[in-house]
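First the structure, which I've put down as structure tokens, then a few questions once you've had a look.
The complex appears here minus one protein chain, its other protein chains still in place.
Naming follows writing order (A and B), and every chain is counted from residue 1.
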Amino acid sequence: MPACLPKVWRLLPAGFLLIALPVAGSQVNTSSGWNMPPGVTGISQNIFSLHMIIFWICVVIALVVFGVIFWSLFAYRKSKGAKAAHFHENTLVEVIWTALPLIILVAMAVPATATLKQLYDTSEADMDILVTGHQWRWHYQYMEEDLSFFSNLATPRSQIEGQEDKGDFYLLEVDQPLVVPTGQKIRFLFTSNDVIHSWWVPDLGIKKDTLPGFINESWTRIEEEGTYRGQCAELCGRNHAFMPIEVKAVSPEAYQSWVEERKAAAASEAANVDRERSLDELMQRGEEVYTTYCAACHQEDGGGMPPAFPALKGNALVQEESGRQQHLETVLHGRSGTPMPAYSDTLSLADIAAVITYERNAWGNNSGDRVQPAEIRELLDSDD
Amino acid sequence: MSSTLPPHSDKQQALSDSAAGGAAASAADHHQSAPSGPLRWLLTTNHKEIGSLYLLFSLLMFFIGGVLALVVRAELFQPGLMFVQPEFFNQMTTMHGLIMVFGAIMPAFVGLANWMLPLQIGAPDMALPRLNNFSFWLLPVAFTLLLSTLFMEGGGPNFGWTFYAPLSTTYAPPSTSFFILAMHLAGISSILGAINIIATILNLRTPGMRLMDMPLFVWTWLITAFLLIAVMPVLAGVVTMMLLDINFGTSFFDAAGGGDPVLFQHLFWFFGHPEVYIMILPAFGIISAIVPTFARKRLFGYASMVYATASIALLSFVVWAHHMFTVGLPLVAELFFMYTTMLIAVPTGVKVFNWMATLFRGSISFELPMLFALAFIVQFTIGGLSGVMLAISPADFQYHDTYFVVAHFHYVLVPGAVFAILAAAYYWLPKWTGVYPSEKLGQAHFWLSVIGVNLTFFPMHFSGLAGMPRRIPDYALQFADFNLLSSIGGFLFGTSQLLFLAVVILCMRKKGKKAPANPWEGAEGLEWQLPSPAPLHTFDTPPEFIPERDSPSRS
Partner (left out) sequence: MSTSHYYVPASSKWPILAVVFLGFLALGAGWQLTEGKGLLLLLIGVLGVAWVMFGWFADVVRESLAGLYDAQMDRSFRQGMAWFIFSEVMFFAAFFGTLFYIRVFALPWLDGEGAKGVTALLWPDFTASWPLMSTPDPSVASIEGQVNPWTLPLINTLLLVTSSITLTFSHHALKAQKAAAASRWMLLTLILGGVFLVIQGVEYVHAWTELGLTLQAGIYGATFFLLTGFHGLHVSIGLLVLVVLWLRQLRGHFTPEQHFGFEAGAWYWHFVDVVWVGLFLFVYVF
């Protein structure tokens, strides 16, 4: 099978719609926009050529069938005095049009089988990454390194709600992309923390469901450096449209230094837990955390969506000293039986401290209260 | 209560080969017992009245489901959250799918079956008329219950019409229990309806009509009914398991307790795939009736049509996991389901080719039913071919859960199943009401529908290939143009359906050209021997049927 078809082939499907589609004020396009992207891996390119082969076979079949039909409609019009013939069966043609499609199908099945086998061969990978779907963000864990993080939608709500112009990568940008080295065979392990999600990056030719309690596998080897974007492809609840994927493929050297950097940053954060933070510092970090993790339910302005999602603004629990302990408990452990998730495993100590501080001081909640990471650590330790 | 039993009518009815006059005359003597007054429609056991109820119900559901689709299209008009919030959007998508599949398409076909099967096989009514009444009236209850979930706390079903666990169990809104019970009611209705249809076909054919003498609409419904009886109970089973997971702490779909969320999908699609053929086989039967009529030529390959239908039905039991190619099936399963799915193209191709050969060297005219039937053949084939592309498992890794799939199934369902239902309505309205549907309105309806439907769903192929996932209320900028077109098309197609409503209302009020017993020059079959409109009670005595003369398979 040709790994890549002549370029002109790729443009042709576009031709069909060109008749119908006046390309009206097209905005920034990140891909060709008409057809499946050929992608940047052997698999994705094989899938692409497979796609083009079956596409053209289907086009030819359609043209033949529609050709005969339209010609018959034209040639045998009653209004032009056509008299109906009397035949109504013919074993030979019936055998032919049973056998011929069968042969065509076999011809399609052969390359399809080969590609599928390739797709399933996860053996001998150079590295493993565990991808965990969460409502509604991705978590990446580099199995051979002591390294893991969440990857969240980075498009601001103001763009989504239309108060601001939409950026080029509207809904396709994240705060921390998955960074991988080029040229290496990477095995992905997929699982989920809650419902089924599906990790899909078209340029890599990978789409795999993440199942709670089970692990799926897939693999890739990216040859070209670049940023490849994708989205969650399985309905997973309210923010299904808002959990994009960004994969950054860099040279192995750049990858190594990125890993070192990340590890150093993590180590210094851990060492820093005991440092007293100022209100400003906590508020600044807290706002970021709040917009990423909490605003989806409690809203940017803390107003919530009662009765389903309580307002935090003006909420006694969040404002007054008496509610402080319960506030902490709620954020750390969630409220079972409600959508309110537990964040003790999701967020770092510093982030938890920051977001709680933020909630206690934002939107006119001015309690002046500060929560320090060390306090969170103590609380968690005492829980065990 | 039925202590007032109808006298076992021995009044003689003319047993002539044009039963027309006789049937009309007998209409009067039969019905001391026919319910009248306000309860009439609640109590009716007459297949024509029940058929009409089914058809009107399904039209109502089509409009409701359509309006929900328009909410979806309005939200997707442009990037950005415009009209509705994501949680509401998900409810709209879900409810649209459920209402269209279970409320619009299936009842429409059952309605056609109720009206036409007895007429086509020369039976006086359905085999089990009281059961028939029961089957119909369950539907309004089921769908009122279903729609009412939208107003409950936490909202209605928001997990897609495929309701995958655990989104539909552990993470579902409280109204899900009501959703499950509504599905049970609709399921009971379908099963009993199908039993009735099978009993009618196998048992009430007029003497002389063998199985291979039946019109194809009867054949396709026989096979469809079999599919229904085989898979609706599986749906009932799987929603029951959901109910237990939600309310009684079982762990069928939860790995922590030893279950598996993918098990849900296997069970659902074991039902779901045959379900999609349930929505297309009767359509095949309709097209096989209309094309020969307006080509004035016998259907090509009657026998192979029957065998093809049966093959499609049988194959449909072993292809279900093509909806689950990316769920992490073992390689052998992936290959098995890919091959079997591809095989379905063969019998379906036989059907398309047979219609093609029927047209070839016919004497073709373009009345309204024919227009819809021709549009069906072309557009269904487009949808079928994209289905074959989806069947190629490795390629489906890119197509799955994108708008390419949405394009595929709307092509087979809207310009497919819906057009076939419209074709059937235009074809049989003269028989039902005694007047021809308005040619002017019908023409406008047809052309606007064809343009609208293609404008809506053709661009979805492209947005899907370019990478737009389905079931999202907001999307990246490169999909904007396609969505704009789809939304415009959706509203165009939607509003055009009001023309159909007008056509139907005019016919029901008998406004229009009077139709003779056989309103179409080339039409054959027992139903055309009856006067138009068909009297309430027909074929009190079995009509004469001489295979050599009346069978569509006569040689």
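In this text, contacts are C-beta pairs under 8 Å (C-beta built on N, C-alpha and C of every residue); 3 or more make two chains touch, one makes a residue touch a chain.
What you see is a predicted model; the values in this text were computed from it and never measured.
Looking at the full complex, which residue from B:128, B:167 or B:480 touches the chain that isn't shown here?
B:128
Among B:81, B:150, B:230 or B:492, exactly one should touch the missing chain; which is it?
B:230
For the full complex, which residue in B:61, B:117, B:182 or B:406 touches the chain that was left out?
B:182
Which residues does chain A use to touch the chain missing from this display?
Residues 189, 191, 213-217 of chain A touch the chain absent from view.
Spell out, residue by residue, where the missing chain touches chain B.
Touch set of chain B with respect to the missing chain: 1-2, 4-6, 8-10, 13, 15, 33-35, 42-46, 123-125, 127-131, 133-134, 137-138, 141, 145, 174-175, 177-178, 181-182, 184-185, 188, 191, 194-196, 198-200, 202-204, 207, 229-234, 236-238, 241, 243-244, 246-252, 255-260, 262-263, 266-267, 270, 328, 330-331, 537, 539-542.
The rule is short, and it goes like this: only the chains that are shown with their structure count from here on.
Okay, in this complex, where on chain A does chain B touch?
13-14, 17, 20-21, 23-24, 26-37, 44, 46-47, 50-51, 54-55, 58, 61-62, 65-66, 68-69, 72-73, 76-79, 82-90, 93-94, 97-98, 101-102, 105, 108-109, 112-113, 115-117, 119-120, 135, 159-162, 166, 168-172, 190, 194-196, 198, 200, 202, 205-209, 211-214, 216-217, 230-242, 307-308
Along chain B, where are the residues that touch chain A in the complex?
These residues of chain B touch chain A: 79-82, 86-87, 90, 153-154, 158-160, 164, 166-167, 170-171, 254-256, 260-262, 295-304, 326-328, 331, 334-335, 338-339, 342-343, 345-346, 349-350, 352-353, 356-365, 374, 377-378, 381-382, 385-386, 388-389, 392-395, 397-398, 400-402, 454-455, 458-459, 462, 465-467, 469-478, 480-481, 484-485.
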